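What follows is one structure encoded as C-alpha cells, with my remarks underneath.
Note that this is a trimmed complex: some chains were dropped, and none of the rest were shifted.
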Amino acid sequence: MTRNRVRGRLPVVLVLPAVAGLAFLLVPLAGLLVKTPWTSLPTLLSAEVGEALRLSLICASLATVLCLVLGIPLAWLLARSGLPGRGFLRALVTVPLVLPPVVGGVALLLVLGRRGLIGEHLDAWFGISLPFTTAGVVVAEAFVAMPFLVISVEGALRAADPRYEEAAATLGASKWVTFRRVTLPSVLPGVVAGAVLCWARALGEFGATITFAGNFPGETTTMPLAVYLALETDPDAAIVLSVVLLLVSVGVLAGLRDRWISGPT
Amino acid sequence: GQQTGSTPAPGSGAPEVTGNVTVFAAASLTETFTQLGEDFEAANPGTKVRFNFGGSSALAQQLNQGAPADVFASAAPANMKQVTDTRTVTDAPRTFAKNRLAIAVPKGNPGRIAGLADFADAGKKIALCAEQVPCGAASKKVFELAKITPQPDTLEQDVKAVLTKVSLGEVDGALVYRTDVKATGDKVEGIEFAESAQAVNDYPIAPLAKAPNAAVAKAFVDFVLSGEGRAVLGAAGFDGP
Amino acid sequence: MTLDAELRVTRGTFSLDLDVTIAPGEVVALLGPNGAGKSTALRALAGLLPLTSGHITVAESTWDGANAFVPAEKRPIGVVFQDYLLFAHMSALENVAFGLRSRGTPKAEARAEAARWLDRVGLSGYEQTRPRSLSGGQAQRVALARALATGPSLLLLDEPLAALDASTRLQVRSELGRHLADFGGHTLLVTHDPLDAMVLADRLVILEGGRAVQSGPPAEVARRPRTDYVANLVGLNFYRGRASGTQVGLDGGGGLTIAEPVDGPVHVVFPPNAVSLHAARPEGSPRNVWPVTVAAVEQHAHTTRVRLDGPPAVLADITTATLAELRLRPGDALWAAVKATEVHVYPA
C-alpha cells in the first residue's frame, strides 16, 4: 500500500497569483520560442557565436566569483557590524541597479578608464588598462551584478538567528571562523539565491559592458553584445541568439542541484 | 561633402601598410563595415582590422575617455564633433556616405499609409525617432518642410527600435532610413517620398590623433572613401557623399 | 585562580545584581524561579552580554570591567545553552568537534576526541546524525558533549539535563559528576532539579528576581531554607514566625510548639512525612495538633501527598495504608499532628 498524500490542499489565494506570476514570466518566453525562426539556427552557429557564448559564460562566472568574494563580506558588514549609517550604506549599494547601465559604464570609464581617476595611475604605474579587455568585461558585469548578491545575502543574514554565532563564539571560534563555518552555511540558500541572480544578471549585462569594455569579437563581445549587433543586421538572428543564451542559462541553473539550494535538514 | 575622387587604389603605389587597425564604427554600419574590413585585409595583406561597433554617442564617450582607437566612423556629425572637440584628429572628418529617410510600413501596409500626410492622423499608430538622434532630427526637418504636424505614439531611441515595432505590426507607419528598410528584408515595406532629399544625414569618418597605427588608419579611411568602399556602401542603400 | 564576579546587567525592565565567587574546582549551582536571571548571569559570564557595571575577574585577569572586555571567543569557557543551539548544518560529531577545531586541534584528532565524547554521553552511533533528526534528549547530550570537549576552565551549564529521561539522566549526571570531580576549573550549573544540584554542586546560590537570596553548601540550604522557593525546592513545610520560648507564632496565622526555646524572628521547617493525619483529634505525644481541611490529594509513586488548608496550611506525605483508612477527598476536615522534635527552627 502506498500512501502518497499531500498535506492538505494548496490554498487558492496563493496558488492563483503564483500561477499568474509564472505565466507572466513564461508566456513571453513561450512567445519568443514560438516565433523563433529555428531554421536560421544552423547558419548562425558560427565559430563567432560559440566564442561569444564561451566568453559570456566565463565572464559571468568570473564576475560572480568576484561578487561573492567582495559581496558576502560587504553583506555581513551591513547586517552584523553595527556600523553607524548602515541604512545609508545599504541604499548606496543599490546604486548600480538604478543607474542606467550605460551611465554605469561611463562611471566606470571615469574612474578606471585610461584617463580615469584611478585608471590613469593603474596605467602609468603598472601598465594595467581595464577598458576594452576581457578583464574589463568582468569588472563591468561585477559592478552591475554585485548589488543583487549583497542585498540578497544581507536579507538572509538579517533573518538568521544570531545566537548560533554566539554559541560559536563560546566555543572559541573567532569571528572569521564563526562566519565561515556557522553563519555562511546557515544562510547558504540566500547566498545561492544571490549568486544565481548575480550570475544571470551578469550573463545578460549589456549597457555597462559595451560602454566600458567595448565590443571586440573574441575579447569583449559577449552574447548580449552579439545580440545587439545582430539586431542591427538581422533581427531574426538576434532572437535566435537570445534564445540560445537563454537555453544555456536555464540549463546551467536547472543543473544546480536542489542540494545546493535547500536549507539544512 | 569633401571630394577625394583622385585617391589612388589602395595597395598600388602607396607604401606597404601592415599591422592592426582598430575602428570604432556606428552600429548601423555593422554589416557594411564588416564587409569593408574583410576587403581591406584582402587588399593589404598583413593588416588586421578590429571593429568596435556601438551607438555613435557611446563610442564618442569611449573615445573621449582615451579608448585606444585608430579610426572613428560616426552615424552623425554631432557625435564626430564631440570627439573632435576634445581629441584631435589627424585629418579633418570626411563624409563617406549619406542616408535619407523613407516611410516604413508593415508588410501589406495594413494601416494604409500613403504618404507623409497620414502621419498627422491621430487614429494611426505612428513611430518616429526621438529628436535627439539623427533620424529624429531629420524627420523633424522633413515634417517642417512638408508643413505637417505628426501625431507620433512613440519617439524611439534608434532606427532599429522603430523597425522592430514596424515589423511586428505594432505601428502602422514610421520614418526611418532607406538603408534600414532595405536591410530588414521583406517584413517591412518602404515608401519613398519627395521631401526626403532635403533632409539627408551625413556619415563622417576620421583617423584619430595618437592612433597607435596612424599609417594603417589613414589607409583604411582612404579605402572606405575609395570606389570599392563606395560600391559596398551603395549596395546597402547609402548615397554617395 | 578564583573567579570573582560582580554581575550587574540591565535587560529591558529586568535587572540582575549578583555577586558570585567560584574557587578552582568548585561547582556552584544557580537555582531560582523562572525569569530570576540565571541565563542572564550565564550570558554575562560567557561574554555574550556586556556588564552594565561590575566586573568579572579570573585569577589576575579581568574579563569584563570598566576598562577591559574579553570577548566570548577569547574566554576559555564551555557553555550549554538552555535551547542547545546546535548547528543545524553539521552532524552531531562535527558539532562536538567544532570547539576543538576552533581552538586549533587538528581535524583527525578533533574528530576522534569528539567521537569519544559522544560515546561518553551515550550517543555512539549518532555521529553522523543532523541535529534536526535527533530527539530532544539526544540533542541536549550533544550540546553537553560539545561544551565539555574543549576542556574549558569555566563551565557554564544552563539546565544541561532537563530534557534527559530518568535513567539517561542518572547516567549522564554521574558521568558529569565524575568529570567535574576531576575538573580543576570553575563550574556554574543552572538547574531546576534539586537532585542535580545536590549531587553535582559544592555550593548553591539561590537567585530570585535578579538578587541572590541564599547561598551555601547544598545540605545547609536544604536544611535551612530562607524563602518559599527554596523550601518548595527541597520539599519542606516552611513558615516565618516569631518565637518566644518554645512557642512560635506564625506570620500566616496559627502557631507551633518547638523543642528548644529560642526568641525573635525565626524560620520554621519540617518535612511532609513528619505530618500525621487523623480523622479525630489524636491524643498522646505530638505537641502540635491542629484542625485542617483537605485541599488536594496527589498520588506519587510510593506515597500520597496531601495539601491541607490550615492555619497553618501544610503538606503531608501519607502511606497507602493511611490513605486507604482515611479515604481522603478535598474538603474533608482532619487533624494534623507534628512532633515538636521534628520541627526545625532557625533565626530568620
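So that you can tell them apart, the chains are marked A, B and C in the order they are listed, and the count of residues begins at 1 in each.
Rule of thumb we're sticking to: contacts are C-beta pairs under 8 Å (C-beta built on N, C-alpha and C of every residue); 3 or more make two chains touch, one makes a residue touch a chain.
This is a predicted model, so every value here is computed, not measured.
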item	value
Stoichiometric formula of the complex, labels as displayed	A x2, B x1, C x2
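Here, only the chains that are shown with their structure count from here on.
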item	value
Centre-most chain [mean C-alpha coordinates]	A
Length of the line joining the C-alpha centres of chain B and chain C, rounded to whole Å	88
Chain A-chain C separation of Cα centroids, rounded to whole Å	55
Shared interface positions of chain C, touching two or more other chains	none
Per-residue multi-chain contacts in chain A, two or more chains	none
Complex interface listing, chain C residues touching chain A	46-48, 71-73, 75-79, 81, 85, 87-90, 98-99, 102-103, 130, 132, 146-147, 150, 156
In the complex with chain C, residue positions of chain A that touch it	163-164, 166-175, 177-178, 181-182, 185-186, 188, 264-265
In the complex with chain A, residue positions of chain B that touch it	27-28, 30-31, 50-54, 58, 61-62, 65-68, 160, 163-164, 167, 183-184
